[in-house]
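Every protein chain except one is present and positioned as in the full complex.
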Amino acid sequence: MPNFIMSYLNSKDAITPGAAGSQFWALIYVFVIFTGVSVAVMAMNWLERKALAHFQIRLGPMRVGPHGLLQPIADAIKLMLKEDIIPAEADQFVFWVAPMIGLLAAFAVYTVIPFGPSQAVSDMNIGILFMLGVSSLGVLGIVVAGWASNSHYPLIGALRSSAQMVSYEVAMGLAVVSAILMTSMNASGTGTLSMIGFVRAQQEQGVWFIFKFFPLGLIAFVIFAIAMVAETNRAPFDMAEAESELTAGYHTEYSGLRWSLFMLAEYAAMIAVSSIAVTLWLGGWMRPFPNLLNARTWDFIFSLFPALTFFGLAAIGIVGVVRMSSHSFFRIQRIGLAVFAAVLGFIALLLLVIAVAGRSADANVAASSASRFREGIDYVYWFVLKVAVFMYLFIWYRATWPRYRFDRLMRVGWKVLLPISLGVLIVTAIVGVIVS
Amino acid sequence: MVPITTFHYLVIAAALFVLGVIGVLTRRNVVIVLMSIELILNAVNLNLVAFSRMWGNLHGQVFAIFVTVDAAAEAAVGLGILIAFFRNRETINVDEIDLLKW
Amino acid sequence: MNPGLNPGMVRDMAPVATPFFFYLLAGLAVAGGVLVITRRNAVHSALALIVTLLAVAGLYLMLFAPFVAGVQIIVYAGGIMVLFLFVIMLVNIERSSKDRRFNRMWPVGLAAACALLALFVSAFVKGKALFPDRMMSLPESSNTQQIATMLYGEAGKMGPYTFAFEIASLLLLVAILGAVIMTKKKI
Partner (left out) sequence: MNARANDRTDDHISDSTNDVANRAPSNLDLDAPATPYLDSNELIINMGPQHPATHGVLRVILKLDGEKVLGTECVIGYLHRGVEKIAENRTYTMFNPYVDRMDYVAAVSNGLGYCEAVEKLMNVEAPARAKYIRVILTELNRIASHQLWLGTHALDIGAMTPLFYTFRDREEILKIFEKYCGARLTTHAFRIGGCQYETYAGFEKEVKNFLTYVAPKIDEYEELLTTNRIWLERTKNVGVISGADCIALGVTGPVLRASGVKWDLRKAQPYAAYSEFDFEIPVGTNGDTYDRYLVRMAEMRQSLRIIEQAVNRIPEGPIMAKVPKVIKPPVGEIYHSIEAPKGELGYFIVSDGTTQPYRLRVRPPSFVNLQALDRMVRGLLVADVIAVIGTIDIVLGEVDR
């Protein structure tokens, strides 16, 4: 193998390819993350429709594939084949470029998201600053899309969303700053802006920041959680695309592939902000109680979780196969679901084998490559699991709450969240000074 | 390739600065004039950060941050004036902003 | 990989701090700048300006100033430019887009700008020898901490810019008040 491939794999300490200066592996990571996020968006699409349907005593997609599993793919094909309409009065170039801006902003964020100590494209010194900055570029796409459509409803949607996102960014940023303050509660007194540094700080201090200086961390986290719903234009803050008010808001005039790019950007941004929340307050890639239950046995037990999860999913699939009507009409669907369950089961087996093979035999022995691989899977698993909880929350919000009104939304942003986050920031600083 | 030195950055900054000045002096649309001012400020920032690297200390970068603060304040107030003006005169044309009082 | 560089010092920047990236970003910045002042449509100008700002942020990264680059992206691209776009949408630009692009005095302005350019060129030509060939490498990984030290001071002592920083915050406060009062319909 060429040196530029192996040198990164052979390096002893866990660093990201960006930090190691390995362009090759950075590219591989970028590719993997891009694919992963795209697949996650598709899965999220299916999951949202399914979960929302079950909230609303419906079945959701059932026709395309067993339990509608192939629905996102069918949708993607449909959207790609649809006629791409650009309104005659629209500003052609800007209309064309707007979805790209949103998509670029949503995906650029993933370069610094740490799925594990070395499972990130790069560890920037200004990671969180970069994330906030780039994710705030997403609003440009929306604003420009609304303007370029040259139509009233999109324009109102664009104005609403620009005001909304800029306002909530303030509260969001202040909540983040209080988390940044918490990273500096160590011996040297220096904090960090690096995303990996956040998780390491939580590891060193032995507490997720959501529980740090209880309830200060919790309040900051809640503010962030509210602001991130507003930032991603999701219900109940989906003012910018309020369906019943502005038909579809800023993307009223969009159709086909361009429209799907907006959707992709929205879901990617949801995953991205959830990742920020997970990294800053929920311990990032760390499994529960890494310091309390740190015996090797516990390590092994927790490393079984990925396999168990997939076994559970496979079991759900099998239940689906059993419950599906035995009518010949459903034969293909049954077979398809059975194959899907089998694939899930196979993945579970694979994960189980990795977990067993990679268990650290002795703490003193240097980690084998198998155990490093196992650790990597664990990190990514716990990270993704935490993000998935947020994704579920997004769906839950949407099923439960009516839409906020725009002026109330702004009032909440400026008069409630902003003062509270400022207060939390100040109190955190004071408490930090007293404690240290 | 020649190594990149401070001089290269200064050339870029000078180019941006001159472009900004041209914009301020020739455009009619106030919004674009304000944008040109942002260009000028960016050119200054680039100079400051380049010098910061040249001398190996961070004073330049700190100054760049101050300039950014300044730019934010300028944009907010400038655009505020612009909106107030537009309300009264229905134009954002510098040629027509020729009264001290109305 | 650049084996010659000291990995501890410039490890983070090594892959991107190349002449290629410099010329790419510089080209983008200047091209964006040209578009800003030549586009008829203010929204196009704003988009071009965003390109310039992002390219300049990239240049900051190459100059070992990641914090300034981050601030540039958040404040300029994410904040100020959204404000610009917001205002462009509020004011009716249909008329202005049909008008002449340049004001009455444009030849004078252009001449003045050219004179400025000539001044710069002459200064550069004369002073080129003064610039060192090699640039220094700043410690990139502790950049933010060092800036914080300069702004806020360390261990109870005020930093050299603490007072200026407070003044800057005051300036922002005044700007907020000014903008609010200016845009309020009825006071």
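Letters A, B and C mark the chains in the order given here, with residues in each chain numbered from 1 onward.
Just so it is clear, a residue touches a chain if its C-beta (ideal position, glycine included) is under 8 Å from a C-beta of that chain, and two chains touch if they have at least 3 such contacts.
Since we're looking at a predicted model, the values are computed, not measured.
Asks: I'm checking contacts with the chain that's been left out. Which of A:Thr35, A:Thr400 or A:Ser436 qualifies?
Replies: A:Thr400
Asks: Out of A:Trp46, A:Tyr153 or A:Trp208, which residue would touch the omitted chain in the full complex?
Replies: The one listed residue touching the chain not shown is A:Tyr153.
Asks: What chain A residues would touch the chain not displayed?
Replies: 52, 55-58, 152-153, 156, 160, 235-236, 238, 242-247, 398-408
Just so we're on the same page, only the chains that are shown with their structure count from here on.
Asks: Could you classify the connectivity of these chains, where an edge means two chains touch, as line, ring, star, complete or other?
Replies: Shape of the chain contacts: a line, open at both ends.
Asks: Starting from the Cα centroid of chain A, hunt down the chain whose centroid lies farthest away.
Replies: B
Asks: Mind pulling up the chain A residues that touch chain C in the complex?
Replies: 4, 7, 18-23, 26, 91, 93-94, 97, 124-126, 129-130, 132-134, 136-137, 139-140, 143-144, 146-148, 155, 158-159, 162-163, 165-166, 169, 173, 190, 193
Asks: Spell out the part of chain C that touches chain B in their complex, as residue ranges.
Replies: Residue positions touching the partner: 17, 19-20, 22, 26, 29-30, 33-34, 36-37, 39, 42, 45-46, 49, 52-53, 56, 59-60, 62-65, 67-68, 71-72, 75-76, 79-80, 83-84, 87-88, 90-93, 95-96, 99-106, 108-110, 112-113, 116-117, 120, 124, 128, 131-136, 138, 143, 146-147, 150-151, 160-161, 164, 168, 171-172, 174-176, 178-183, 185.
Asks: Spell out the residues on chain B that touch chain C in their complex, using ranges where they run on.
Replies: Per the touch definition, chain B meets chain C at residues 1-12, 14-29, 31-32, 34-36, 38-39, 42, 45-46, 49-50, 52-56, 58-59, 61-62, 64-66, 68-77, 79-84, 86-87, 90-95.
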